[in-house]
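The following block contains the structure, expressed as structure tokens.
For this depiction, one protein chain was excluded, whereas all remaining protein chains were kept in their positions.
We call the chains A and B, going by the order they appear; numbering starts again at 1 in every chain.
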Amino acid sequence: MDVTLPRRRLCFGLAAALVAASSLITTSTLAQPTFITIASTTSTEQSGLFKEMLPAFTKATGIEPRVVALGTGQALDMGRRGDADVVFVHDQVAEEKFVADGFGVQRLEVMYNDFVIVGPRVDPAKARGKDVLEGLRRIAAARAPFASRADKSGTHAAELRYWQAAGIDLGKEKGPWYRETGSGMGPTLNTASGLNAYALADRGTWLAFKNRGDLDIVVEGDQRLFNQYGVMLVNPAKHPHVKKDAGQKFVDWVVSPAGQSVIAAYSIGGQQLFFPNAKPRAEPARR
Amino acid sequence: MFEIFASLQAAWALVNGADPALARIVALSLELSLAAALLGAAIGLPLGALVAVGRFPGRRAVIVALNALLGLPSVVVGLLVYLMLSRAGPLGSWGLLFTPTAIVMAQSLLVAPIVAALARQTCEDAWRDYEEQLTSLGVSRARAVPTLLWDARYSLLTTVLAGFGRAASEVGAVMIVGGNIDGVTRVMTTAIALETSKGDLPLALALGFVLILVVLVVNAAAYGLREWSVRRHG
Partner (left out) sequence: MVESPPLLAARDLTVVLGGVKALDGLSLDLMAGRRTVILGANGAGKSVLLRTLHGLIAPSAGTLSWARPHRQAMVFQRPVMLRRSAIDNVTYALSVNGIPAKERAARAASALERVGLAPIAERPARALSGGEQQRLALARAWALKPEILFLDEPTASLDPGASAEVERVISAIADEGTRIVMTTHHLGQARRLADEIVFLHAGRTVERTPVADFFRQPASKEASLFLKGELPWT
């Protein structure tokens, strides 16, 4: 019998905890094949596109892409901080600024999908139609509940542009009818479904969304609703640790015929979600 | 009501079907939460016991601070760890952001104050009973720390389980520092959040039931261990 037994057991517990922690560190830093971190948007992840696309990329290159799905604004911030190797988002204006500020190498267009306005089937604001600006005017006029992302995402930025183009000054018109959820596309659709409110959504997330309640598509098909996605490598000159070769491989693959055909082939219930539109390039970008 | 019933059925199907993706998420949740509970306990237990027996200026302030940390908002911890581990942050070169290790760090930071605050109370109560006897035997306050921790081990097991519960149910901080990356840092709670985002509420709830089941199993195992130990050691 030995009285130091308890102390030894405490030490053992401590050691076990440290071993557990250090094993995590080693598995996460050593045992992985090459991986890249992609900051992207909830629409690409939650629509299921990545589930289809990423395995094809891994198969072609052996590189494991790790996707952190955020709003476009946050995803670009991640790139600015150097926490991602590649940014894959949909807000052309913000993306061009990102590149102009030197955080991204070169923005390449990948694909587009479109936004839709969803709303109650009975359409109390009579917003149904093809014209997004007219639809928004009627929603505002009727003070019908509208759920906004309000999270600086690409969809949010687009929504604000539509309101502006429709000649509606949200600063003045904003009232209890205009609900700012401050969250992603899914949570915002959940809110809209719960409140029977209108909302601007990307078609992909909408098609994959299950908790629709009484909501349905109210406005679609307007040219202005097209939603362009761009991809860019985070600038290794700003962040030297960026995996520029593997990251560039991803960028190149996404705009290559192989990547573009995977995007074209993805559909839910027979509906194609994303339309590849990368410009053919004479030779891959060299950086 | 119907939805809850459907979720229970879905949960049963998930467990029964032994879906490998789900199994991986469950295993990762369990592994990370246990590691965080152990690390949090390794920090929190000695800290709590030291504060319990210690006599130092500012002790009351430390106790109030520890108790206040019980309500530490997890998102704040998540942000702090994120800013530390971000490439632009002081520990950026470690490259730990969006790894399981980052999750364990955030969880441990949430667990440690809980364990410390509860252990402080437990050890202080025990110290009230023990102080005279231990002092008489020549036990210093520093030496009393492991003695109290060992003697209060059954109560402290519950404390560590509370810490495990906090780690396992954590979503805000885990989402921020882990990034909810499929196959890498997706755990039960962030998977639930994701399914909720997709509007698949029955599946989200089903995953919730699976999480509850996992926590239940861990607690039952701990209870069994305790019973066995009580019978053996008293």
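Here, a residue touches a chain if its C-beta (ideal position, glycine included) is under 8 Å from a C-beta of that chain, and two chains touch if they have at least 3 such contacts.
Here the structure is a predicted model, which means the values were calculated and not measured.
Considering B:153, B:166 or B:186, the position touching the chain not shown turns out to be B:153 (whole complex). Only one residue in the set B:15, B:72, B:139 or B:157 touches the chain that does not appear here, and it is B:139. Interface residues of subunit B facing the missing partner chain: 129-130, 132-139, 143, 147, 150-151, 153, 233-234.
Quick note on the criterion: only the chains that are shown with their structure count from here on.
Interface residues of subunit A, counted against subunit B in their complex, comprise 6-7, 9-10, 13-14, 16-18, 20-21, 24-25, 27-29, 37, 42, 46, 50-51, 66-69, 81-83, 184-187, 189-190, 193, 208-212, 239, 241.
Subunit B makes touch with subunit A in their complex at residues 31-32, 34-35, 38-39, 41-42, 45, 86-89, 92-93, 95-101, 104, 146-147, 149-150, 179-182, 184, 194, 196-201.
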